[in-house]
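Every protein chain but one is kept in place in this view of the complex.
Chain lettering (A, B, C and D) follows the sequence in which the chains are written, and residue indices restart at 1 in each chain.
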Amino acid sequence: MLVNCVAYEEGRKLADIPVEAISDYLMRPKCFVWVALRDASNEELDLMQEEFGLHDLAVEDARNGHQRPKVEEYEGALFVVMHTIELDALDQFRVGEVSVFAGKNFVLSVRNRSQQGLLGVRQRTEREPHLLRHGSGFVLYAIMDAVVDRYFPIIDALDSEFESIEAQIFAAGAARDNIRMLYDLKQRIAVLKHAAAPLMEATAKLWSGRVPAVCESNREYLRDVYDHLVRINAGLDNLRETIGTAIQVNLSMVTIEESETTKRLAAWAGIFAVATAFAGIWGMNFEFMPELKWHFGYPAALLVITAACVVLYWRFKRSGWL
Amino acid sequence: MLVNCVAYEEGRKLADIPVEAISDYLMRPKCFVWVALRDASNEELDLMQEEFGLHDLAVEDARNGHQRPKVEEYEGALFVVMHTIELDALDQFRVGEVSVFAGKNFVLSVRNRSQQGLLGVRQRTEREPHLLRHGSGFVLYAIMDAVVDRYFPIIDALDSEFESIEAQIFAAGAARDNIRMLYDLKQRIAVLKHAAAPLMEATAKLWSGRVPAVCESNREYLRDVYDHLVRINAGLDNLRETIGTAIQVNLSMVTIEESETTKRLAAWAGIFAVATAFAGIWGMNFEFMPELKWHFGYPAALLVITAACVVLYWRFKRSGWL
Amino acid sequence: MLVNCVAYEEGRKLADIPVEAISDYLMRPKCFVWVALRDASNEELDLMQEEFGLHDLAVEDARNGHQRPKVEEYEGALFVVMHTIELDALDQFRVGEVSVFAGKNFVLSVRNRSQQGLLGVRQRTEREPHLLRHGSGFVLYAIMDAVVDRYFPIIDALDSEFESIEAQIFAAGAARDNIRMLYDLKQRIAVLKHAAAPLMEATAKLWSGRVPAVCESNREYLRDVYDHLVRINAGLDNLRETIGTAIQVNLSMVTIEESETTKRLAAWAGIFAVATAFAGIWGMNFEFMPELKWHFGYPAALLVITAACVVLYWRFKRSGWL
Amino acid sequence: MLVNCVAYEEGRKLADIPVEAISDYLMRPKCFVWVALRDASNEELDLMQEEFGLHDLAVEDARNGHQRPKVEEYEGALFVVMHTIELDALDQFRVGEVSVFAGKNFVLSVRNRSQQGLLGVRQRTEREPHLLRHGSGFVLYAIMDAVVDRYFPIIDALDSEFESIEAQIFAAGAARDNIRMLYDLKQRIAVLKHAAAPLMEATAKLWSGRVPAVCESNREYLRDVYDHLVRINAGLDNLRETIGTAIQVNLSMVTIEESETTKRLAAWAGIFAVATAFAGIWGMNFEFMPELKWHFGYPAALLVITAACVVLYWRFKRSGWL
Partner (left out) sequence: MLVNCVAYEEGRKLADIPVEAISDYLMRPKCFVWVALRDASNEELDLMQEEFGLHDLAVEDARNGHQRPKVEEYEGALFVVMHTIELDALDQFRVGEVSVFAGKNFVLSVRNRSQQGLLGVRQRTEREPHLLRHGSGFVLYAIMDAVVDRYFPIIDALDSEFESIEAQIFAAGAARDNIRMLYDLKQRIAVLKHAAAPLMEATAKLWSGRVPAVCESNREYLRDVYDHLVRINAGLDNLRETIGTAIQVNLSMVTIEESETTKRLAAWAGIFAVATAFAGIWGMNFEFMPELKWHFGYPAALLVITAACVVLYWRFKRSGWL
């Protein structure tokens, strides 16, 4: 679906143009065309390939989707694939894709399986003609910046989710839920990591070393995007490592708790075993058991049993078993 | 076994030719020969070595099989070894090998221990003469692309197998089977990893930096193969790491379950120990135990015992042990 | 908030100057201006941007804060972001930020969320005119050196905290607290690591390979800062790894302790079970149990029971269970 | 001990020559000398140093042995150290050493603490004069190839040993032996790894990048040796990682088994506790316990006890505890 198709000159919008007119505008010097597609059909992509002279393999990738984030340089155009991550109604991650073709005098963005539009990007860039004057490279930067900036609130959400789990780590009895939640969180971090890590590596090629011509005048802006990605990746790595430790600590807590239960079990079993053994002995049916005839034998026996139990209890208490 | 031997000119098939005629066709400019062997005998390989002037070491590798996937540059020919992975009737992995020799004007593929042929590759490439015109380099690409594309359904199978295990991770009592299955899965991932990881590294040399002459005009296609291998490897690494976490989580679940059982055991042991201790005391044979003579002594005793047990039960319930 | 704004010439302080006069001084050769801001307002930053001609993106970063430590080279100025770490009243870490812009003839430092000032740095450098003569590069070094040197006492504190925990690792019963403290410590190390590790990588670019012009004459000083950062990072990595081992060892101790408790429980359970079984047998109500009639049956029974218990006790003792 | 000392010309053996004549043959163009020593004495090494002009440090290394595998380039000679691994009568590893000095027109091999000779290497190379014509570089290759090829059967032995352990991993009760054997195996893999990994790194320098003159004409052969070492290392890494997982899985199995035992213990303890509690209650000595007088009181009691036990048994069975 065509979202819009606009021609720009000297940093200012010329006009919304029909798709067929693209090639005319491409011939005008200092003019560039910015087309946005959404869940593009095969026909639309074929048309774009023809208008802009895109490479078969890149168009194939944009068509199929499910690519790893990457930056590829083809003759005449840079091809950038990014993942978008959105939360659906059930707080589950939905992974979409934005593919961008950026040539000397055109930018074509194809958005797939993603709710949030890039319209805001166009509006913001149009408000800054002194920057838009840099041409298609600046538009590429603006789109990348927008996609990457949307990762931050997701990381913040993951961070605060972790903090709420962390508060439970040392609490007794919550281990099962903690581990389940930490496992879920780790899986979600992996999704974000797979969006951010390859994109970081790929973005490095846009500002350091030999830089594609399209990006030449925007190196510092693209370094800024790269810098954001470095921060995102470092944050994710940190979170992931911390989760690993948290799982380990949680398991330790379970083991420690179990160890304490075992001690307690041992202690109470010991106390009752003593009581039961005494009662058993005085329950034996021997004829000549003199204490059984004593008048205060029974209270004395209760006293002995209670005393033995109290002594044991006190010793276990002292040694920390109870 | 010779599968076929065909000469091409300007991207079009000239003719099926006998092996002896190869050297004649090799002399014609703009002409190249594509030979496919299957489980080749020593004689066939010797013949091919002579016809195409292949290097001893490369022919030796193709003869012996069981190589790591690799790309080697010999004078006059590129030598590529790839693994094929197929599922046999019992869903076990069968690892085969495809060795390809690609020279300026010839391609020789040798397929070993593999059911699936490469015939489809030949048919598809013959249908695209404008690409086949690129010569032996394009044929090499087509074969590599075909082998690598066959890894994807296997990864998908492993992925969905993992998902079915994952659904069981937090279920009680399934730990033994889960771990066995995760272990099996990890072994199978290792097989695929050993096919894909060295091939990825080797393929990088075919499109970036100094590129062998044969691949010069197909760089972008070979980058596409490389890109697929990067995706496969990233997917495998991710799966492998997730399995590691899953084994750890599973073990945690067993420990937690055991901890709960221990608590329960301790609780019930406590309750019964109280009952038994009381019964034992009233079972003692002292002569002067006044309560034994009371008319409602027995019901009172039962009441006391029951009350003690209920109190304990309630306390254990409250503290989460039962 | 403006802390101070001073012009220097030939390594000596010329005068405290008003902000508006900055551009005049910037034009004088051999003269440089050093401005210090603290929790700068937007207006102050805008003014500075205008006076020094700073890049939009760098000013944006200084304004927003919460950057990763980094060194970025813009045309006309180097932009350095460092983290400061301070202990608040409750011994918690407070992370602040120092951003430094260093151009050919100016240094602008912006300090955010940090109590400790950089005033001492200015005083020390003013006392060494032969070094200050090196210009803005030396001031940049002095600020970086001051920030990095403040990491050392924090590492020392963490080190001695670890040592006090370590002394408890092999003590019985302290596992829960140990692991909680080790976990806390690990989190705090991560905070320091995130301050030091990226800064180390970034500082490397200031003295090795192609060095920004501002730093050219101070390479050896900046290498010294780098060397400090290498030491800090190595210390942190070591501490982190040791904590990992300590957690593992602590968990081992819990498991070993539990194992010993289980053995003891088993041993005492066995001893009492024997006593109870004997008492139970002689408590049976069979009519013809000759030993019950014996005069010394009861003492004999007590003897038998005691003997059995002693034998068991001795055997358990010998096998290390008690 | 001198094994042999032979002069070659144009790929053919000239003659067995006495050590003293070496320098004469070294002067003849197109001629090279190949000396083999075994557990060389100090005098022999001194003599060789003089004849071939070897560097002090290299001779020192050959004399002392116990080096890491390495390749060092000295002026006039390449110095290669390799480990040999043999199985002694008790299937233990014996690590020996082969040091090779390879100059423009000589090869000196020194074999220490190793049973298997390199005589076969000499015979095989003498049978291929067209290759031996390449000179000392080819001899170096032949020796390296022979040493490396002897690693393969050892890896195969380790592999099949692992497979026989792996078959026991999920078997109950074998954990102690499994872990002991896996630990032993891991130690043995480390020995082989220390032979193969440094040699791989060192061999890379003999065929890629700037290559020592001696190896120039044998690059492809040395790449073949390198390729073997890559395979060996990959195999060892894989085995090592799998053993790690196997130890973890084995431990999981022990934990799971223990968890099941605990459940069973809890279940049977519960059943008997119920029986004992009932028996204890009816064993109390209250005077007014009407059921004790009933004619069918006893069978009824037995029935109640049995019924309670059966109900418990059935519930435990259903919940998987028994």
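Just so we're on the same page, a contact is a pair of C-beta atoms (placed from the backbone, for glycine too) under 8 Å apart; a residue touches a chain by one contact, two chains touch by 3 or more.
Everything numeric in this text was worked out from a predicted model, so none of it was measured.
Student: Of D:R38, D:K186 or D:R219, which residue touches the hidden chain?
Tutor: D:K186
Student: Of D:K13, D:R38 or D:K70, which sits in contact with the chain we cannot see?
Tutor: Among D:K13, D:R38 or D:K70, only D:K70 touches the chain that is not shown.
Student: Can you say which of D:C31, D:L47, D:I155 or D:A269 touches the chain missing from this structure?
Tutor: In the full complex, the listed residue that touches the missing chain is D:A269.
Student: Among B:P69, B:G96, B:G137 or B:G283, which one touches the chain that has been omitted from the display?
Tutor: That would be B:G283, which touches the missing chain.
Student: Which chain D residues would touch the chain omitted from the figure, given the whole complex?
Tutor: That gives, for chain D, the contact residues 55, 57, 67-68, 70, 72, 74, 173, 175-176, 179-180, 183, 186-187, 190, 194, 198, 247, 250-251, 254-255, 257-258, 261-262, 264-265, 268-269, 272-273, 275-276, 279-280, 282-285, 289, 291-298, 301-302, 305.
Student: At which residues does chain C meet the chain that is not included here?
Tutor: 169-170, 220-221, 223-224, 227, 230-231, 234, 238, 241-242, 245-246, 248-249, 251-253, 255-256, 258-259, 262-263, 265-266, 269-270, 273-274, 276-277, 280-281, 283-289, 320-321
Basically, only the chains that are shown with their structure count from here on.
Student: Please compute the C-alpha centroid of chain A, do the same for chain D, then give the distance between them in whole Å.
Tutor: Taking the mean C-alpha position of each chain, the two centres sit 40 Å apart.
Student: Please compute the C-alpha centroid of chain A, do the same for chain C, then give the distance between them in whole Å.
Tutor: Computed from C-alpha means, the inter-chain centre distance equals 25 Å.
Student: Two-or-more-chain contact residues of chain A, please, as numbers and ranges.
Tutor: 251, 255, 258, 262, 265, 269, 273, 276, 280, 283-285, 289
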